[in-house]
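Shown below is the structure under consideration.
A single protein chain has been omitted; all remaining protein chains appear in their positions.
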Amino acid sequence: MIPTVPQSNITKWCYRAYVVAFFIYLALPLSVVCVFAFNNSVFPSLPWEGFTLAWFFGTDAPFIGVFNERSILRAIGTSAFVAVWVAGLAVAVGICNAFLFVRHEFRGKALLYMLMLLPLIIPGVILGISILVFSSSVANTLEDATGLWFDSLRPGLLLVILGQFSFIATFATLVISARLQKFDPSLEEAALNLGASQWGAIRQITLPFLFPAIVASAIVSVLMSFENFNTTLMLVGSESPLTITMFDKLKQGSTPVLNAVSLLLIVVSAAIGLISLLFQNAKR
Amino acid sequence: MSRDASRLGLLLLLAPLLLWLFLLIILPHIGLFVVSVSEKVGVREYEIGFGNYAAFFTEPLYWRTFARTAIMSMLATALTLILGFPIAYYIAKLTKGRTKTTLFLMCMIPFWVSELVRTYGWMILLRETGVFSNFLQYVGLTSGPIEFLYNDAAIMVGLVYTSILFMVVPLVTTLDSLDDSLIEAGYDLGGTSLSVMREIVIPHAMPGIVSGCIVVFMLSLGNYLTPILLGGKDSLWFTGMIYTQFITRFNWELGSAFGFLLLALSSAMVFFGLKLSRQSLSNTMGR
Partner (left out) sequence: MTEAPDLVCRDLVKDFDRFRAVDHVSFEVPQGSFFSILGPSGCGKTTLLRMVAGFQTPTGGELLIKGNSMIGVPPNKRPVSMVFQHLALFPTMSIGENVGFGLRQRGVGRSEIKTRVEEVLARVGLPGITDRRVDQLSGGQKQRVAIARCMVLEPDVLLLDEPLGALDLKLREHMKIELKALQHEFNTTFVYITHDQSEALVMSDNVAVMNHGRFEQIGTPHDIYHAPATAFVAGFVGEANRFKAKVTGKGGSTLSLEPESGAKITVEGVGSDIAEGQNVEVFLRPEAIELSKTEDSFDDDQNVTAGVVTSVLFNGANSMVTLKDTAFGATLTVALPQTGAFSDLHEGDSVFVGWHPSKARCYLVERSS
């Protein structure tokens, strides 16, 4: 079943038809979400009532557009805040881990590497509740001991950030390590040989080489943080990020505003994803 | 001097990793286990015991939901593999150059979009007032609206949709690395399409199949959105049950026990998957 081995035409066409059907299956849900963002109706369903941009820019109830809907704008802000922190932390830790795993040999390295991969195979809900239980018990202990309040250890943005970071850091580590592995250490040795200091060599030679991977992993981290649901659900306090806000609204009954938000999310995440691929595939 | 410096460097690099793994992964899971084996005897008074686990095994609703979640997840994994493999093979082996990149990117886009948005799309398609129902009425196949949502098939469609790309992407990567000449050699030595597939392609793709299956199974098992939104309130998914115990009932002890059971199941599946295919975790997941 490769082009150089002749196949009957029927087989070929059946195969192609299946591939086309698959891509329709892939595109269908996202397309309807986008299409109904422009329906001039208070329900995101047929019949088609005509084209409108009210769900983006509308100001009069019930047609209040995304850009005038306070709760959604606030949620986007919260998500962005969380995402920036998560991405910053994940990339910083990822760089350290990459140097540690690629450049150093020490006892227990294999074990630590295995542990580092664990968050990939722990369901998000479990990560969420384990951090919730642990931080609450720490808070309880501290409050009993000191008599002070430790509200930041209760469900809220700090826990959301930590919870998301706990597994996104693994992705950042893998992306940056993969790039560092391709680095030719003799370049750094050449810099040392030409009189650079150890730190100078890393700063001027190695880090610029890692730059594409760093940017790619930062972008992927932002994307993953923005979209995370399972872990966030268990750790969220009064301020909810976008996915949680949308989920609450969805449970109450959907309006095309959600389609409009979704459309924006689809466009932005597809664009961001493509950019991250470009960076990951950067030749130099 | 420089040895001391490099030791210091090693420690500085180790610190963030250890903080992360201990404070956010290891200690919380130990804590989860400790809570799961404590029983409430009074206000803020606890005893160690396996009462929560006993409750799980004695209450049929609990363990049936657990079993149902596991079986549905396995089914979703199998379906994903069967549906995704031909696509991955098509992209990896039957296309080249620009077509290949385009198809691969088209696969990636839904993969980047939030799961909530994807699920929402299926709701619009499947519900009583949705696109499918309207279409069938329009074509005249049915006289009244049909509800496609809130059943197991809807959950399955959603689960497969959500996770199929986690199957296709690793498969494309491993199939890409299979040299065409191996397939040609198979045919040249008299193999048929079926035997070449079975004896050459699939053994080669095994690491990709295993890592895809592990990820898909785990995602399905730990999925919350899809069963709740597409299966309705009574969808009976185990993560839903954990959420209820934690947030609605505030019974953290039982919830922790549930969480630990789910974790045990997913770890066991990962373990057996790796053992069966003789792969290692770093090989399949580390990529």
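Should a chain be cited, it is by its letter among A and B, assigned in written order, with residues numbered from 1 in that chain.
To be clear about the criterion, contacts are C-beta pairs under 8 Å (C-beta built on N, C-alpha and C of every residue); 3 or more make two chains touch, one makes a residue touch a chain.
All figures in this text were calculated on a predicted structure; none of them were measured in a lab.
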Option touching the unshown chain, where B:Gly186, B:Gly212 or B:Gly273 are the choices: B:Gly186
Subunit B, residues in touch with the chain not shown (by the definition above): 179, 181-182, 184-192, 195, 199-200, 203-204, 206
Touching residues (missing chain, whole complex) on subunit A: 4-6
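Methods note: only the chains that are shown with their structure count from here on.
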Inter-chain centre distance, subunit A versus subunit B - centres from mean C-alpha coordinates, in Å: 16
Subunit B partner contacts - residues on subunit A that touch it in the complex: 1-5, 7, 15, 18-19, 22-23, 25-33, 36, 43-47, 92-93, 96-97, 99-100, 104, 106, 112-127, 129-135, 137, 162-163, 165-166, 169, 174, 178, 223, 226-227, 229-230, 233-234, 243, 246-247, 250, 254, 258-259, 262, 265-266, 269-270, 272-274, 277
Residues of subunit B that touch subunit A when the two form their complex: 10, 12-14, 16-17, 20-21, 24-29, 31-32, 35, 83, 86-87, 89-90, 93-94, 103, 105-118, 120-125, 127, 129-131, 134, 161, 180, 183-184, 187, 193, 196-197, 214-215, 218, 221-225, 229, 239, 242-243, 246-247, 252, 255-256, 259, 262-263, 266-267, 270, 281-282, 285-287
